[in-house]
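With one protein chain removed, the remaining protein chains of the complex are shown where they sit.
Chain IDs A, B and C follow the sequence of writing; residue 1 opens each chain.
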Amino acid sequence: MRTVVSVVERVVETPSTVTLRFDDPRPARPGQFVMLWVPGDDELPMSLAYVGARKGVTVKAMGGTSRRILDLPVGTRLGVRGPYGTSFDLSPRRILLVGGGSGTAVLAPAAEAALANGSTLTAALGATTKKELLFEERLRSAGATVVVATDDGTAGERGYVTGLVERLLADSPFDVVWTCGPEVMMQKVVAAAGPRSVPVVCSVERHMKCALGMCDACALGPYHVCVDGPVFPAERIASLPEFGRTKRAPSGRSVPA
Amino acid sequence: MRTVVSVVERVVETPSTVTLRFDDPRPARPGQFVMLWVPGDDELPMSLAYVGARKGVTVKAMGGTSRRILDLPVGTRLGVRGPYGTSFDLSPRRILLVGGGSGTAVLAPAAEAALANGSTLTAALGATTKKELLFEERLRSAGATVVVATDDGTAGERGYVTGLVERLLADSPFDVVWTCGPEVMMQKVVAAAGPRSVPVVCSVERHMKCALGMCDACALGPYHVCVDGPVFPAERIASLPEFGRTKRAPSGRSVPA
Amino acid sequence: MAAVGVELAGIRLRNPFLLASGIWGESGESLKGAYAAGAGGVVTKSIGEAPRDGYPNPTIDTYEQWGMLNAMGLPNPGIEEYPREVAVAVAAGVPTIGSVFAGDADAFAAVARRMASTGVLALELNLSCPHAKGLGSEVGSDPAEVERVVRAVVRAVTVPVIAKITPNTADPVALGLAAERGGAAAVSAINTLRALAIDLNLRRPVLAHGLGGLSGAAIKPVGLAVVWQLYEALKIPVVGIGGIRTVDDAIEYALAGARAVEVGTAVAFDGIGVFGRLAAELPPRLDALGFPSWGAAVGAAHPAPGAAVRTT
Partner (left out) sequence: MAAVGVELAGIRLRNPFLLASGIWGESGESLKGAYAAGAGGVVTKSIGEAPRDGYPNPTIDTYEQWGMLNAMGLPNPGIEEYPREVAVAVAAGVPTIGSVFAGDADAFAAVARRMASTGVLALELNLSCPHAKGLGSEVGSDPAEVERVVRAVVRAVTVPVIAKITPNTADPVALGLAAERGGAAAVSAINTLRALAIDLNLRRPVLAHGLGGLSGAAIKPVGLAVVWQLYEALKIPVVGIGGIRTVDDAIEYALAGARAVEVGTAVAFDGIGVFGRLAAELPPRLDALGFPSWGAAVGAAHPAPGAAVRTT
């Protein structure tokens, strides 16, 4: 299940985000993730931003390991387990995509696949600032209608992407909303879509160790994010007391999200 | 590899020989053997006297375990590993079969298969006495020409079967001789066939433990009877110093055959 | 159909399949989920005095279907936090066994006392984690220490105490006898085998911790041997663990002497649904093998007292 790959391409997407591409022929579906092992460092869950034979992960600088990943040169060897987890149902015809920050990484391959299938897709992307907008161009060239919000107003609307979502939902009919980003953001998306009965699908994160549905590290209510997720219909998780509030630390303790 | 079977038929072949039949769908070729485990007793190599889905072993009373096997009733459960080992090449057209005592057990399924293939086959069977003749009727009804020798003259010619063999080889052309029985008998068969350049194929016995070509218990010169045999072209083994002279005891010591 | 309920150390279980410690055992919801999936009962993650993050990732490596290596490093929320998790399972009526670990007898007794107060039906003492320094198998490989720890815990609590024995020992029977002397109500065996995986390309051990513990099918023959030996030597019941994935695996453990069994790694390969399958398949399989009940199979491969194993 574990394989070792070499980084064959490194793309700086934003000042804090880098995509690493590697060849791994194992089949994967949009929404799935891998456990990416940086030898001598950590092994982390990373969504597949590219799901074909030349796979890719798009990594945002967060803590120590992710920062170090940003600097890994082409040729670096990495361990890869997976792909793991659930994926997006690509059958809806009219899709609203809501990506916050690096959350867009997991949505992009799903968007490409749906658009290639003939669905229409509007992408609402949020970022702190223009330079941090992720995959705007990628989504546009795949055929998506892209709208943008930045905290500082350097691109698109000033403010949170959730403001855009309210309006998009009011203006046009959608069959589904796909969202990935901070849980508070996703909660707002769910709140906006609920009255209009548009189903929401969320991709969520929890601390992961085994990624095999065994160790309980990623427990979220009755679910294990590594096998029951990371892609969930919102109705299964939005009402859990944990959602948007707590997560589990590596020790298994509940801590504020 | 191990399976458990039930004895579904028990046929008294001679006063000292019983055939036990059991269902085991694993494919087997004439000449191969199984490791037959009598629970609570020993596990012994036994040639397959019947190689179809309803398999059979024909056991001669020798020491303790084989004697006890003779009394096992229908319904007894046995462990079976295998089939193991080499088998008879069924392509020769004119076959001389030379069976001494229970050695005929392993030759019978090969004879049936060759006859069914359109070969002709003469069977020279030896036994101590008429009642101990094994599979005479089975071979005859399969289409073999059967000639017999008994030590006491109660059936066929009086004397050893090797006397018959000399004459049969002199009288008619054969493409191959198949033989199984005491090694001194097989040596005589080899000696008789040699001058006429008829190849001889022997089935031989050595003490067996693993039957996997690993433990060395069944070493015979550079061969392991469990995997390189039990069916050997005579030219590979007849000139070994051990053949007809020594065998290995369970401890691995060389002892007189 | 064959009856499959069992009584273990005074606990009634609807079937002999317990969730093994360390699997689905950190959160109360998960413990509930394992029981809902069909388990006869659950064993919690091993809980210690203080929260522990465990070792860094990678903590897991898998082999083809026959095995798994882990060095989680006993992550756990600590005995102050954990009672609120276990309470979820206890409140839902899940037969729950609380697993605890510590570095010495006093600490074991302290954690055990707190765990026992949550309403768990029994305790399991993890005397056997093969890869956590100073915890588990270092304590657990010394019979005198095992006896001391078990005795201290038995004195500290009123629930039955199950001692989980390490297989990384020359003499598991000595450890089992020590636990029995200490007052254990049962022993469970085995924990994982000390093991290592190396990545050829990366030229390093796969797990961040280096050494880990082997589980899954590969260790079933070792677990069966330990259970066999413990059954022969002890008066208290034995819980069989190691590589159980099918009812046949479980019945082999019963024949070797296991009163109940724990299932761990199979959850990774087959999902938690493995418990429902095991529970459903056990009665007809026991019928087919001619056992009137699970209990009738327990120890059935051992010769009757006084009988010779071989008839020759």
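What we mean here is this: a residue touches a chain if its C-beta (ideal position, glycine included) is under 8 Å from a C-beta of that chain, and two chains touch if they have at least 3 such contacts.
Keep in mind it's a predicted model, so treat the numbers as computed, not measured.
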Which residue of B:R10, B:R93 or B:K209 touches the chain not shown here: B:K209
Of C:N168, C:S188 or C:T265, the one touching the omitted chain in the full complex: C:N168
Full-complex contact with the absent chain, from C:A37, C:L69, C:A152 or C:V263: C:L69
Interface residues of chain C (partner: the chain not displayed): 56, 63-64, 66-67, 69, 137, 141, 166, 168-171, 193-198, 200-201, 203-205, 208, 210-211, 214, 217-219, 221-222, 224-226, 228-229, 248, 251-252, 255-256, 289, 300-301, 309-310, 312
Residues from chain B at the interface with the omitted partner, ascending: 1-2, 4, 35, 37, 39-40, 42-44, 77, 79, 81, 209-217, 219, 221-222, 224, 227, 248-254
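We adopt the following convention: only the chains that are shown with their structure count from here on.
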Highest C-beta pair count, chain pair: A-C
Farthest chain relative to chain B (centres taken as mean CA coordinates): A
Whole-Å gap between the CA centroids of chain A and chain B: 69
Approximate Å spacing (C-alpha centroids) for the pair chain A, chain C: 37
